[in-house]
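Omission of a single protein chain aside, the complex is shown with its protein chains in their original locations.
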Amino acid sequence: MCAIVGVFDVKHASKIAYYALFAMQHRGQEATGISASDGKKIRTIKDNGLVTEVFNEEKLSFLHGDMAIGHNRYSTAGSDSVRDAQPVAASYKLGDISIVHNGNLINKHEVRSKLVEQGAIFQSSMDTENIIHLIARSQQGKLKDRIIEALHVIKGAYCLLIQSRSKMFAIRDRYGVRPLSIGKMKEGGYIVASETCALDLVDAEFVRDVRPGEMVIFQHGKEEFESIQLFEPDPHICAFEFIYFARPDSVIEGKNVYAARKKMGMKLAELAPVEADFVIPVPDSGVSAALGYAQASGIPFEMAIVRNHYVGRTFIEPTQAVRDLKVKLKLSPIHKILEGKKIVVIDDSIVRGTTSRQIVKLLKRAGAAEVHMRIAAPTIEHPCLYGIDTPSYKELISANKTVEEVREYIEADSLAFLSIEALKESIGNDMNYSLVSFDGNYFIK
Amino acid sequence: MCAIVGVFDVKHASKIAYYALFAMQHRGQEATGISASDGKKIRTIKDNGLVTEVFNEEKLSFLHGDMAIGHNRYSTAGSDSVRDAQPVAASYKLGDISIVHNGNLINKHEVRSKLVEQGAIFQSSMDTENIIHLIARSQQGKLKDRIIEALHVIKGAYCLLIQSRSKMFAIRDRYGVRPLSIGKMKEGGYIVASETCALDLVDAEFVRDVRPGEMVIFQHGKEEFESIQLFEPDPHICAFEFIYFARPDSVIEGKNVYAARKKMGMKLAELAPVEADFVIPVPDSGVSAALGYAQASGIPFEMAIVRNHYVGRTFIEPTQAVRDLKVKLKLSPIHKILEGKKIVVIDDSIVRGTTSRQIVKLLKRAGAAEVHMRIAAPTIEHPCLYGIDTPSYKELISANKTVEEVREYIEADSLAFLSIEALKESIGNDMNYSLVSFDGNYFIK
Amino acid sequence: MCAIVGVFDVKHASKIAYYALFAMQHRGQEATGISASDGKKIRTIKDNGLVTEVFNEEKLSFLHGDMAIGHNRYSTAGSDSVRDAQPVAASYKLGDISIVHNGNLINKHEVRSKLVEQGAIFQSSMDTENIIHLIARSQQGKLKDRIIEALHVIKGAYCLLIQSRSKMFAIRDRYGVRPLSIGKMKEGGYIVASETCALDLVDAEFVRDVRPGEMVIFQHGKEEFESIQLFEPDPHICAFEFIYFARPDSVIEGKNVYAARKKMGMKLAELAPVEADFVIPVPDSGVSAALGYAQASGIPFEMAIVRNHYVGRTFIEPTQAVRDLKVKLKLSPIHKILEGKKIVVIDDSIVRGTTSRQIVKLLKRAGAAEVHMRIAAPTIEHPCLYGIDTPSYKELISANKTVEEVREYIEADSLAFLSIEALKESIGNDMNYSLVSFDGNYFIK
Partner (left out) sequence: MCAIVGVFDVKHASKIAYYALFAMQHRGQEATGISASDGKKIRTIKDNGLVTEVFNEEKLSFLHGDMAIGHNRYSTAGSDSVRDAQPVAASYKLGDISIVHNGNLINKHEVRSKLVEQGAIFQSSMDTENIIHLIARSQQGKLKDRIIEALHVIKGAYCLLIQSRSKMFAIRDRYGVRPLSIGKMKEGGYIVASETCALDLVDAEFVRDVRPGEMVIFQHGKEEFESIQLFEPDPHICAFEFIYFARPDSVIEGKNVYAARKKMGMKLAELAPVEADFVIPVPDSGVSAALGYAQASGIPFEMAIVRNHYVGRTFIEPTQAVRDLKVKLKLSPIHKILEGKKIVVIDDSIVRGTTSRQIVKLLKRAGAAEVHMRIAAPTIEHPCLYGIDTPSYKELISANKTVEEVREYIEADSLAFLSIEALKESIGNDMNYSLVSFDGNYFIK
C-alpha cells in the first residue's frame, strides 16, 4: 500500500509534494521519493526511510520546478533495497519521464516476460518499470497515446501519476480499486493525491475524484485539466481503504472514512452483542469502530490501552520472544480500569492472529475477567492481489480455521467478525466494493 | 519534566533501564543518558535525542554491569547542548558517583554561589551538579551520610537516584512533588522509576512508592532495601502529573491517571455544561477528560481531530507562519463530522493560548458552527518552580487576561476551566496537592 | 578515470573486491559500488563516497557469493547523483547481469539515439547502460555471443567487466587504451583489475594483461580462463596512465610506472636544464619525475612542499578566494629551505594553469628567489575523449597560449614541458601510445 501525489503548476512543487506525502505517511514508512520538473529536466531523489528522514530543505531545493510527483512506500517483503523505491524516472525517445504507482498489476509477469523477450532490461523488481517500458516501446507519436497504448496492455489495480517535462497525467484503473483525488491549490495549480487528507494539509480545495477508467491531463497554459474516459468504469472501491488504510479524516468517493468505520462498529454491535463493562479499541486502528460499537450498544467506551508512538526503530534483542515484546512496547493496558472487568475489544482485522493473541494476553494479564474480541471487518480468507500486501493462504488464519478455532487460538472469551453484507451497508450500499480478501471474487480478469 | 530510572541487582541493567526510559519517553524527548556500574567502574553514555536514537545494542553492551541509572529530558529553553544531559557522573574522594534528578531546586543559585565561592567549578548549568559538589565536599565518612548532609542544604522539588559503584540511593523530597515508584523484577533485583508504566513494560511488580522525605538504599547482599525517613513528610503531589505529564496507564500514590483525568472531565461537565452535538478531545492529551465529559453530559464523544504521530523533526520553512503550520501538521480535523455542528472541545490546559487559538481556527475552518472550549484544569496563573518548564508571568495568558478575555483571544464561542476544588476532588480529596501554577501557593520555603 | 575490479571463484569475493578497490582509490573518490553473485542472484550496493565510506562488514556480507565486480569513480562534472554510480545491474532475457566500465564510448550518443528510437529507456546518463541494452536486445542465444554483438556496435576506449550469475567476462578494446591485468589468487580463483597495485594488495600473482581486442571468459569448472581475440589489436596505451593516473607501484604492459616517471624527469633535465639550488616536486604527483630530474641534473632534490592529506571534505567559505585556499590547505612550502633560493619545481601536467599559478605564488611568498617550472609531460592541447575527464579546448591553457604566455600567466621565471618524443622514449619506444591530449591524433574512428 502506497501513497502517491502529484503537484502541477505551483511554486515550490516539491515542497508541496513533501507535505502531502507527510500527511499520508501512515500508508508507507519504508521508502520515499520525489521527482520534479522545471520544464527542462526531471530530477529525482529517493531513499529508504520516512519522508522526514529522506528529505531536507536542501534536497527539496535541488528538486526545483513547478511540478512534482512523489511516492511513499509501505514495507514489503523482499524489497529491502533502495532500488525498489519510486518514482521510477528514465529518459526515452520523447525525453524525460517519471512514474509513481499505487496498486498491483496482475499480469506483470507476462508483460515483463514479453518485454524481456524483446530485449528490455529491468533495473528493479517493481511492476512500475513495466509501464515505462511499454510507453517507451510504443510506436505512437505522442506521450498521451503511448500511455493509452500501455494501459491497454497492463491489467490490475493501479493509480498512476506520470510526469513528462511539461505535463502530468493522473490515471485510475476502470475498477477504481485505489482512490485518487484532485484538489485545486489556493494560488492556482493542482494537486492529485491518494488521500484527501493530503489536500487538507496543503490547503487545497477538493475538486473531485479521478474517475475509474479516467485519464486526467494537466498541461501548462490550460486553466482546466483535460479528461479522457479510457475504459468503461466498473467501480470496485477497495473496502480495506475504509477499514484500515485511509486516515479517518479522508474522504473516498464522497464517503468519510471515520463515519464509515463508526458504522462498522455500530453494525458489529447489532450483529455480535455481548454483555460487558466496557468497549475498548486497539489503538489507533480500532478507535473509530469502537466508538460506533459503544454508541450502538450503550456500553461505555474506554481508552484502556495506551499506545506508545515512539516505537520506530527500537532495537530488540532477537534472543527474546521478539514478537511479544514488539506488541508490549507499542500497547500498554491500564490495569486499574481493566481489573475484574468484562471487556469488548475492537480491532480492525485479524490477519495471522498473532497480534490479536498477544493483545488478549496483555488484557488478561492486566486483570480483565473476560475479553470479547470484535473485529470490524469480515474474516480475511483470501490474499488481496490488488495492492495490499496480505500474506498467502497458508498464513491467513481465517483461511485455515473456523471462527471458533480462531477464538481458541487467540484465547478470547468470544470472537465475532462483521458480515460482508454489514460491511457494505456501513460504507454505503450505493457503491460496489472490492472485497476479494473476504469473498475471493477476483473480478479483474 | 524528566523521567528517571534506576535498576539494581539485575542482569543487563542498562537494557532494562533503556526499556524503562522508552516507556516514559513522553516525559522527555531532547536528551537521554544511562550510566551503569559493574562494581568496579561507572560508565556513562548520554547525548541529545530520543532514547532509541542515543542507544543501540553496542552502546548498551558497553554499559555493562548489574546496576544502572538513566534519565530522559524534556526540551528546555537555552539548554541546546549535550553538556546539560544527565546522568552527571564524576569521581570524588570515595570513588565514582553518578546522579539523575527530576525536579527543580529553588535555592540552586544560592547553593551554587556558595560552592563557587569555595572554589567549585561547574561544567554544566544543571542544578544536579550542585548535589554532587555538596556530596563531594561533605566531611562525612560514608556516602550515605554525605548525601544526607547535602539534602539538608538543598531546597526544592526533587526525585534523585544516586549510584556509587555498589549501591543505589533513591530519594524523594519531603513534599513528594514528583512521583517515584519501586518495583521488584521477576528474577530478583529492583527498579525505581518516575512512572509505573516503566515497571509494567519491564514486567516488574509494583512494591510501593518512595515516600515523601524518604531515602531508600539498595545494596548487594541484602534482599530487602533499607529505608530512612530523612524528613517529616508534608505531601504535595504535583497535580500536573495527573493533568498532563504522566501516562494514562500510570498509577501515582495509588491513583490511576486515566481515572483521574476522566473525573476531571466529568466535573467539568457539571461545572460548565453546554448544549452541543459532540464532545471531542484535542488528541492525545485531552482524550481521557473528553471521555469523562461525554459520559457525564450524555453528549456523544467523537474523535474528530486526527493526530499525525510522525511529526518529529519535520523541517519547516521559517518564512511561513510557522506556529500555524506546526499545529496543522500535527492535528487534522475531520470536516465531514464537524460541518455545521456545535462542538465541545476538551484540552488539558491553556498556557500561552496560541495553540488553543489555532485549534479553534482549525475547527471553524473545518466547518464547526460553534466551538466551546473546556479545559480540564484550572487557569494557570503562576509559573511552577517545582520542575515543570512553565513560562514567566508575562507569557502565561491567564495571568494577564480574564477567562472572557482569553475566550476572545482564542476566538471560541465559550470557554470554561475546571475549578481548583473540582480538580482536587477529581484526583481524590484524601491527599494534598502541589497547585502552585493555579493558586500561587509556593509552599517550599 | 575509474578503477574496475572483478573477482572470480574465491571465497568472500566482495571483500577481495573491496580491498582491491581500496588500493586503486586514487583513481576515483566520488562513488563506488560492488555487485556479487552467489550463483543464484546478483546483489548490488553502490553509493556516493569513498570505498571505506560506502561499505562496511555488514554490507559486504550482504554481497555474498564467490564472484564480484566493483567500480570506483572519479568526480566528473554534472554527475552528482548516485544514479550514475556503477556497477549497472539489470535483469534481462537470460537472467541477471552486471557491468562495470572504465573508458569512454565515442559513439555513445548515436548508439543511445538508436536504442531510444527502438524503445529503450535510460535510467542514468552513463554509457555503460548502452552496453547492457545492446546485450539485452541481441538475438543471439548465448550471453557470450550477445556481448560480442554489442562490442561490434560500440566504439571507443573501454575496459569492461561483465558478470552473469555464473560467469565473468573481461574485455579490453582493440587499442588497449585503458589497462587491465589478470591475477591469480593464492587459494585459487582469479582477479582482474585496472591496476596491478590491486593484485599486490590482495596477494594475487600477476598472470598477464588482458590483450587489446581480447575477451577473457571465466567460468566455473574450468581451471583456466578462455581467451577470444575479438578484434585485431592496434595498441595505443594511454600515456596519461604513466604520467599521472596509475600508482607508482603499478606495472602496465610490463612497464613500472615509477620507473617511467623517473625517466620522464631525466629526459626533462636533458631537454630543459636550468641552474638551480634545488629540485622540488609538487607532491605527490610530481615526486617520481622530480627524483629523475635531480638524478640526471645533479641538482639536489628537496621535499620543500608539505602535503596535507587530511583535506577531504573541508568546508570552505565561498566568499573567500576559494581556489587559492584549496591549494593552500593542501600544499605548504617550507620557508626556511626556499628562502633566497633558485628552485626547479616539477609537476606532472598543466591543465587550466590555475593550480600552477598558485604553486608559483606560494613558493615566491615563501621566499624563493627564482621558480623554474618543469612539467614532466608535453603541453595538453586537446581534450582526451578516451576516458580522462579533460576540459574543453576553451579551458585548456596550452590550447590557447604559447609556452611563453603560459609562463607569464603562472608567473614562473621559466617554464618547459617534455616533448612528445621524449615522453615516448621515457616509457619505452617498443610500444605505441595514445597521445591525443598532446598531438590531437584521435585514432579511434
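Brief remarks on what is shown
We just call them A, B and C in the order they show up, numbering each chain from 1.
Quick note on the criterion: contacts are C-beta pairs under 8 Å (C-beta built on N, C-alpha and C of every residue); 3 or more make two chains touch, one makes a residue touch a chain.
Being a predicted model, the structure only gives us computed values, none of them experimental.
Although it is not drawn here, the omitted chain touches the following shown chains in the complete assembly: B, C. The residue from B:S61, B:S91, B:T402 or B:N441 that touches the chain not shown here is B:S91. In the complete complex, the hidden chain is touched by one of C:S181, C:S288 or C:Q358, namely C:S288. Note that of C:V111, C:V192 or C:I337, the residue touching the chain absent from this view is C:I337.
Among C:R83, C:K114, C:K155 or C:R247, only C:R247 touches the chain left out of the display. Although one chain is hidden here, its contacts on chain C can still be listed: residues 15, 19, 22-23, 25-26, 50-52, 56-57, 197, 200-201, 247-249, 251, 256, 258-259, 287-288, 291, 295, 300-304, 306, 308-310, 312-315, 317, 328-329, 332-337. One chain of the complex is left out; on chain B, the residues touching it are 44, 83, 88-93, 97, 116-123, 132-133, 136-138.
The rule is simple: only the chains that are shown with their structure count from here on.
Set against the Cα centre of chain C, the chain with the most distant centre is B. Between chain A and chain B, the centres computed from C-alpha atoms are 36 Å apart.
Centroid to centroid, with C-alpha atoms defining each point, chain B and chain C lie 60 Å apart. Centroids built from CA atoms put chain C at 48 Å from chain A. Touching of two or more other chains is recorded for no residue of chain B.
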